[in-house]
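All protein chains but one are shown at their positions in the complex.
Here the chain labels run A, B and C in written order, and each chain numbers its own residues starting at 1.
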Amino acid sequence: MAAQDRLTANTFTRAERTAPVPLRPLPLLRVDGLSVSYGPHEVVTNVGFELGRGESLALIGESGSGKSTIARAVLRLLPSGGRATGRVAFDGQEVLDISERGFRPLRGRAIGFVPQDPANSLNPVRTIGAQAQEAAALLDEPDTAIRKQLILETFAEVGLDNPQRVYDSYPHQLSGGMLQRVLIGLAILPRPALLVADEPTSALDVTIQKRILDLLTRLQHDFKISLLLITHDLAIAAERANALVVLKDGVVQEAGRTASVFSSPASAYARKLRADVPALNPDRYAALRDAGFQTLKTGDAATPKIEVSAVTKTFTVDGKTLTAASDLSFTVPAGTTHALVGESGSGKTTAIRLLLGLEQPDAGTISVAGEPITGRSPQALRSAWRHLQLVYQNPFTSLDPTWTVEQLVREPLDRFKVGTRKERDERVREALADVRLGEHLLSRKPGALSGGQRQRVAIARSLVLEPEVIVLDEPTSALDVSVQADIVEVLLSLQANLGLTYVFVSHDLALVRQLAHTVSVMHRGRIVEHGAVTAIFDNPQQPYTKSLLASIPSGVSGAMHAQQPQLKLAVAAE
Amino acid sequence: MTLASFSSVSRGTSLGWLSALRAPPTVALSFVVIALVIAWSVAPGLFTGHSPVAGVPAEKLLSPSAAHWFGTDHLGRDLYTRVVYGTASSVTSALIAVVIAAVAGGLIGLLAGFLGGWVDIVLARLVDVLLAIPNFLLAVIVVTAIGFDTTNAAIATGVSAVAVFARVMRSEVIKTRQAVFVEAAFLMGGSRWHILLRHVLPNASRSVLPLAVLQFGLSILVIASLAFLGYGDPPPASDWGLLISIGKDYLKWPWLVYAPAFVTIATVLSVNRISRWLRKTD
Amino acid sequence: MRSAYLSYAAKRFAQAVIVILLAYVFTFVVVSILPGDPITNVLRAPQNGFSEDQIRQIIAAQGLDRPIPVQLWTSLSNFVTGDLGLSMRSSRPVTTLIAEVLPSTLILASAAFAIALLLALTIAYGTQFVPKRCGQGLLRGFPSLFLSVPNFVIGLALIHIFGFQLGLFRVIAPDSFWATFFAAIALGGPVSARITEVLIANLDKESEQEYAAVARSRGLGQARLFARHLLKPSSLPVVTVIALAIGELLGGSLITETVFGRTGIGSLVQRSVSTQDLPVLQAVVSLAAVVFVLVNLIADLVYPLLDPRVKLIGGRRVRPTTADDSATATSAAVTS
Partner (left out) sequence: GLSPARSAGAPPTGGDITFLIDSLGSTWIPNNSAISSFQGHVWGHVTDKLVYVDADGKVSPWIAESWEQNGDATQFTLHLKKGVTFSDSTPLDAAAVVANLDIWYAGRKSDGINPIGLFPKTYERAEAVDAATVKVFFKAPTLGFIPTLGYHGSILISPKTIAQPAAQQADLSKTSGSGPYVVASWKEGDFVKLVKRKDYNWGPAAVGHTGPAYLNSITYKLVSEPSLRVAAVQSGQADVAYSPSPQELKSLKEAGFTIATPRYLGFVNGLAINTKLEPYNDVKVRQALQAGIDRKEIIDTVYTPDWKLATSFIQSNVPGATDHSDLLAYDPGKAEKLLDEAGWIKGANGIRTKEGKQLSLTLHSNPYLATAKSVDELIAQQLGKIGWKVTIRAYDVVTFGEKVRFGGPAVPAYEVTRSFIDAGTVASILTDANNGENWFNLGDSDKKLNELRDKIAGAASLDIRNPLLDELQTYVLEQGYFIPRTQIVQRIYVQSPKLKGEVYNGIAYASYYTATIGE
């Protein structure tokens, strides 16, 4: 399949070279036969695309597919060891093989860059202002006072409330969202012709994410900036870009206008990708989810598995008290999935840590399967944990890197002394099979597993005890959509078969909608709204819930409404 | 046996050898040097036909030649042979130092980091004291207190490095203790000690390994310096440090200093290179 | 914020005092608890011709037959009042002995420190400007070479080349400029190598950081990137390493002073160690501890002022660290 794709990409570039369309205006950026390798490993192979002036193009693909690498090759910012071959023309000028000195004038002035990770993209020991002055130096403006004025104006433009304070701050004194806006501001300050934005929102909350994407779209319009947007979120790409390039393992799978790629994806990969995006497929798991729910409902739906009543938790930091959970109450019937949603810092993790007894509440009671959780020592909680397990948010940190998969999955059985040796071996294999992991992985260590495989190991580990309740803290937020889809499927079928009760934490409302039965919306430590998923999503009562729901990328491309018909793209299907 | 454990420490299983093969040329060269050093210490007899103790007094102080690669010493013994036979003791003493430092320091760091509270406070002050006394001064004081020979010099060197390991171990343990997988282990029903031994220790030890390798090289130098000050084994021992320190009295015949010094430098250089490589690949 | 700083400073100061006292006790314990009675043995040397009875009288006259805890208590209480006692070896006041040799060691150590720092900065910063093809690797290999050569071999080689062959200095005048200069090179070499290693590691780490790439995307050249962005964050952690290196200069002076025939703390220790001259050893160790603790105290107190990320919480220094501080920590720890 890869060979096939490669062929098409080649065909395209060759066709372009031999028969250029004479009347077509010169594209701002043209990438042609670009390959990049790190040492001996080629991670980007023969990629080509074009981006016209004032247009936007999204590079999409799962993690590690080479998106950032392409962006960096274009920007000539490959890390040491990276080597690019092929052709990259900016405004008709070949940029790959000119000298660093020759390329430098383009930097910032003509090509702006918004990096992926706002927290690490500003020098931590210099003030924002000092770094902004560097960007402002690219303007032909000798007067520092005026330059500062321009900086402050730009900060205001990107929606920073108090530009002067931001100017004087050090990076660590600002939140991620603010930093991301600063970075966008610094990138657009010299009014570049091309803006390369590498996942500008992946680290942010949905609400802020929407604001930033809106800002980029607006800037693109206002200043006629071309946008090379990199994202792994198909929904965002669909909403924001005129054109798409779908990558897998460094090879272009499909490229074309957003509308056509979405309406009729030509490659199997793009089709699967589209199907896995929750926002585009809200009812994908409805049948699976409700099947399990229905069977149970007839049984003992009356007895709630989890009861949380009037729980409050405050933390004291720097002498200031912070209420992370305030008067939380909810119940979860057996065999159902309850979701906790809310933006970052709203108290979701705190709620479930209280639920597991990892933190003790200041007030309120919690019981799981009739057993009280509150007011017990860790030793006393062991018996509760026998039936109550947690899957952590981050599969990269929740598994001991020195243990093998077998040891990891076996550990709870050994600790709780479940069954005989033989039976334990048996259970480990069953659990791995449940999460669809092959036995060949048994002797691997987490370092040799992909993120999705790791998270499945983590789930297997919590399943192996056959607990009644599993708490999942954003179990898929670190993963690609396709992996996420696999895991969700596993979870739902297990629930259907075993009647498990889930508490599911997520900030991805689209995902919640796909798999939860009931939901609590959290905001600043409080539950602002709760009830059945369908009821809340279809008819939100609270303004906060409404804004959350509005931020879900619809997958309906804004660009599709834009008037850019002459967009010409390398579309294999054409 | 100690040597076998050293080489296995360096990377572990067959996978380790694969990556060793893919190592940069300088690292590969370093491994070759270390392999040679190990071979010398395991089977010195295979590398030379001379005796390290009995010389021909009439052939004293000959300059390097085909017959005597490193020349002969003041009693007519083949210096190359003495270097080869001295390897085992040099390597062993450096190992003793590292083991003492790593085990004692590691234990202190482990307990301080994991138990926290007053245990941490008490141990931290102890480590501070050890840190506050310059390493070499500490080694000299300890070796005078326990007597002068190479093993004691190794012990003193180890003691002087305890603080370093304790510090690194403690910070690693604290880092590890806060790791999510440690909390997860509690949820899996693990007891404190189980978690300490099976989760925290192996993980925290990983960054101690390059340090231990580095310390190995450092120990060779410190023990050599102690030998230079006269705190080494009696003759006819031929540890590298002793050879250099004997040679320095015969500077008119410079190979007596420079040949063993060269071997020492090559070994330490290789060990340091490997340590740096380990740190990078980890 | 101010009060947080003051309470931090007070706490660090109290710790420092405790460490110094403990170092004093530690030396006493190590030297006197372990077997071997140096005084008696020196007296027993056959050329002295003392009878056992005479030896016993001499020991008793100096109060060395009292129980160890009593001796410790006496010496500790004297120490606290600033009385360091008499050297057992030469019978002269320890304060005089130290005062006599301290200037020479201070000169050597500061020269060594200056050279080490200069060398380290030149090499480390040099790697930023020397291109890969024109010997950057050589420059990078330099510190590990210096770290692999026994310090006394460097010293002997320097003396032979510069002292005898080139006649730049006279061996019998080790306090002359050139003699001090080369002794400082021998002493400072390994220290400079440590600092260089940490600096290079930090520079590499920092230049791999995203912000460096982002700054470059704004059109900064290597020189300005280095001066504006990399210099400060990569040099900050070195403050800690430097503080630890001071201890090594003191320890290293033992060898360097012996080799170069200088009189200083190092050679004083060497002389005292062979006779287990406890009062002198205790004084030197405490002095080393004082220096170490003071320098670290200063480093710790200055650090929060230099690095805006550092927060002082409840008398502790907290830095929201990036992933890889352990490399620096390791090298820093090794340096001590």
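Rule of thumb we're sticking to: a residue touches a chain if its C-beta (ideal position, glycine included) is under 8 Å from a C-beta of that chain, and two chains touch if they have at least 3 such contacts.
Just so we're clear, the structure is a prediction, and the values are computed from it rather than from any experiment.
Novice: Quick check: which displayed chains does the absent chain contact?
Specialist: If we consider the entire complex, the absent chain touches B, C.
Novice: Which residue, C:T258, C:Q282 or C:N296, contacts the hidden chain when the whole complex is considered?
Specialist: Reading the full complex, the residue touching the unseen chain is C:T258.
Novice: In the full complex, which of B:V53, B:A104 or B:L209 touches the chain missing from this view?
Specialist: Of all options in B:V53, B:A104 or B:L209, contact with the hidden chain holds for B:V53.
Novice: Extract the touching residues of chain C with respect to the undisplayed chain.
Specialist: Touching the missing chain: residues 36-38, 40-51, 54, 57-58, 61-62, 86, 89-93, 97, 100-101, 156, 159-160, 163-164, 167, 170-172, 258-259, 261, 263, 267-268, 271, 274-276.
Novice: For chain B, which positions touch the chain that isn't shown here?
Specialist: Chain B touches the chain not shown through residues 53-55, 57, 60-61, 74-76, 144, 147-148, 230-231, 233-236, 248-252.
The working rule: only the chains that are shown with their structure count from here on.
Novice: With respect to inter-chain C-beta contacts, which pair, A-B or B-C, contains the greater number?
Specialist: Pair with more contacting C-beta pairs, A-B versus B-C: B-C.
Novice: Please report how many Å separate the Cα centroid of chain B from that of chain C, as a whole number.
Specialist: Centre-to-centre distance between chain B and chain C: 21 Å.
Novice: Quick one: which residues in chain A touch 2 or more of the other chains?
Specialist: If we look for residues of chain A contacting two or more partner chains, we find none.
Novice: For the complex, give me every residue of chain B touching chain A.
Specialist: Interface residues on the chain B side: 179-181, 183-191, 194, 199, 202-203, 206.
Novice: Which positions of chain B touch chain C when the two form their complex?
Specialist: For chain B paired with chain C, touching residues are 125-126, 128-129, 131-138, 140-142, 144-147, 163-164, 167-168, 171-172, 175, 207, 210-211, 214-215, 217-218, 221, 224-225, 228-229, 241, 244, 248, 251, 257, 261, 264-266, 268-269, 272-273, 276, 279.
Novice: Looking at the complex, which residues from chain A come into contact with chain B?
Specialist: 356, 358, 378, 382, 385-386, 389-390, 392, 394, 397-402, 411-412, 415-416, 461
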